[in-house]
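Inspection log for the structure reproduced underneath, given as structure tokens.
Note that one protein chain of the assembly has been removed; the remaining protein chains are unaltered in position.
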Amino acid sequence: MQLSEQLAQYLLSGLSTGAIYALIGFGFAIIYNTTSIINFAQGEFVMLGGMISVYFLSVLKFPLPLAILAAISIATATGAIFERLAIRPLKQATHLNLIIITIGGSILIRGLAMLLWGKDTHAMPTFSGNEPLNLAGATILPQNLWIFGITLMIIIGNKLFFNYSITGKAMRACACNRTAASLVGIDVRRMVLFSFVISSALGSMAGIIIAPLTMTSYDVGIMLGLKGFCAAIIGGMSSGFGTVVGGLLLGILESFGAGLISSGYKDAIAFIILLLILFIRPQGLFKKAETERV
Amino acid sequence: MLNKLLGFIVKRELLKFLIFAAILLLIPFFFEGGYLLNILLFVGIHTMLAIGLNLLLGFAGQISLGHAAFFGLGAYLSGILTATYSINPWLAMFMAAVVVGIMAFVIGFPILKLKGHYLAMATLGLGIIIYIAFNEAVDLTGGPSGLSGIPNLSLGHFIFDSDLKNYYLIWTFTLVTMLLSINLAHSRIGRALRAIHDSEVAARVMGVNARLLKVQIFSLSAVISAIAGSLYAHTMTFISPASFGFNFSVELLTMVVIGGLGSIYGSFLGAALLTLLPEMLRAFQDYDIVIYGLLLILMTMFMPGGLVRCFSAFVVAAISPKKPEGGKGSA
Partner (left out) sequence: MQNNFLRTLLIFLLIALSAGTVMAAQPLKIGALFAITGQASFLGEPERNTAQMVVDEINKAGGVKGHMLELVVYDTQGDATKAVQAATRLIKEDKVVAIIGPSTTGDTMAVIPIIEKAQIPLISCAAGIKITEPVKKWVFKTAQNDSLAVARIYEYLKKQKTKRIAILTVSDSFGSSGREQLKAQAAGFGIQIVNDDTYGPKDTDMTPQLTKIRGSQAQALICWGTNPGPAVIARNAKQLGLKLPLYMSHGVSSKKFIVLAGDTSEGIILPSGKVLVADLLPNSDKQKKSLLSFIKDYQNHYRAEGDHFGGHAWDAVMLIKGTIERGAYTPAAIRDQLEKTRHYAGIGGIFSYSPVDHSGLTKDAFVLVEIKKKDWVLVK
């Protein structure tokens, strides 16, 4: 097998995984931009998306589109409940307290999933068949195309929402300066709720489109959440282009690292890159350096 | 040197510490041969770790989500040096502490330029990289199946091979760590750390070399964790990477936060609670994860100052005189 074909395969596989990291990264970025909170429970929404769809599909025997809809709705509702119960009541919370609360939330959601659905891994049928497609000597599955397509749609949707809709602009206002935003009449608490709602919806969508490829279980959220966070940081926590590139870059580097350097240290490669970015250019690859007011 | 020691003797602090130490040292006489002794031994190790993290987190205000890595480095360095290379355990412990200290010092400079979430993420990444190294370097560390055959510590012919002996060994180290940390907290360095915590820029304006101090505390914190790791390795005589991963880093963080940031006794409370809790929850088996998560959320929401402050607030509220009814109360 030619080296160029091998490289093409690494690239394609990396892009596919990277698109997922990007989707999950969006979730982090949106919440962070509106509230300055890093939601460590983001990965669990990804898990919920996959697990709930499997439940509706195989136990309740819903047709696929309905199962997906149900999964997204329930995951979004969970996100909203989480925000209301755990985040909103904290008025004077420090960074640290919020980190611990979201970590607690992720443990709680994971524990409940384990109790409800057990520890088994579950498979989900692909959206449109299993025949591999050939592309420049490398192969991908139709599900990978779904992943690319949906990610693209979400990027466009995000751009439109945050730049052209009132709510989107209001959320960006909160990100800039909460006090000023509330002074011009924006209901900041509502925006916070929205940000959680959107993030959990995005997260669960990510979970649903990868479940057919990777199978799902109650603890897939941990690693995926971490990698998604890496993607967001590389991209500078932007709700658009930056995070996408961050995710794709992460996926590609992981893929090449596993194939060319060492499969055992593959995850380490991702985090080493993260550290390098944080050391050299902490604002991410795309933002201008921030200045801090003292 | 003596001056410093005398200076430190804020009499109340010393008394508090002596009472605490006395209780801890006398406990085995009340729980002869019980399995509680085994648990309390681990409480000792966890208290040491929590104090180390608290110095960094509670005093200097720097978040670390990867502290289990330093714990693991101490354990593995001690373990490998003694089990594979038959080096004297005390020498190995010293060497491990020095190596980890230097490592932390070197990596501290770039890492501590970061703040808030970025720092959290960087320490998280560091912790995971080190964990992966433990898992993959099979020839050195035994990989996922662990490293066995680590000898117990010994003084001459006296071998620390029972729970009772290890209890005293570990708590001696822990109490010394507590003493030194309380000393540090009340010293000029402690005040400088708290200044950095409040506002790093203001501290620097006042002449505190914030950058160096942060790295030094990071290093100290790592060394304490490494020594705890060595003690752990020699007590268990077997170590495996699973004990040094992200989960344990989160547990340590929880211990410090729940016990009370910036409070040394709080670290003990947090460590004790989180080590004893799983034992108490054993009756609930599968539900313990849910309860743990719930506890984290509730305690952070309702007791953000940690157990130590809530406890003292509770005591104060109970002791203080009741306000008269119908007085000029403010709403």
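Labels A and B are assigned to the chains in the order they are written; within every chain, residues are numbered from 1.
The rule is short, and it goes like this: a residue touches a chain if its C-beta (ideal position, glycine included) is under 8 Å from a C-beta of that chain, and two chains touch if they have at least 3 such contacts.
Quantities reported herein were computed from a predicted structural model and do not represent experimental measurements.
Undergrad: Touching the hidden chain in the complete assembly: which of B:100, B:289 or B:308 does that?
TA: Counting the whole complex, the residue in contact with the absent chain is B:289.
Undergrad: Pick out which of A:85, A:223 or A:276 touches the chain that's been left out of the picture.
TA: A:223
Undergrad: From the listed residues B:135, B:230, B:249 or B:263, report the one that touches the chain absent from this view.
TA: Considering the complete complex, B:135 is the one touching the chain left out.
Undergrad: Taking the full complex into account, what residues of subunit B touch the chain not shown?
TA: Subunit B touches the chain not shown through residues 33-35, 38-39, 42, 135-136, 138, 143-146, 148, 161, 163, 236-240, 242-243, 278-279, 282, 285-286, 288-289.
Undergrad: In the full complex, which residues of subunit A touch the absent chain?
TA: 1, 3, 6, 9-10, 13-14, 16-17, 114, 119-121, 123, 130, 132, 139-141, 210, 213-215, 217, 219-220, 222-223, 255-256, 258-259, 263-264, 266-267
FYI, only the chains that are shown with their structure count from here on.
Undergrad: Averaging only over C-alpha atoms, locate the centres of subunit A and subunit B and give their separation in whole Å.
TA: 33
Undergrad: What part of subunit A is in contact with subunit B in the complex they form?
TA: 32, 38, 86, 89-90, 92-97, 99-101, 103-112, 114-115, 222, 226, 229-230, 233, 262, 264-265, 267-268, 271-272, 274-275, 278-279, 282, 294
Undergrad: Under the touch definition given earlier, write down the residues of subunit B that touch subunit A in their complex.
TA: Residues 57, 63, 110-111, 113-114, 116-118, 120-122, 124-126, 128-129, 132-133, 135-136, 199, 201-202, 246, 250, 253-254, 257, 261, 286-287, 289-290, 292-297, 300-301, 304.
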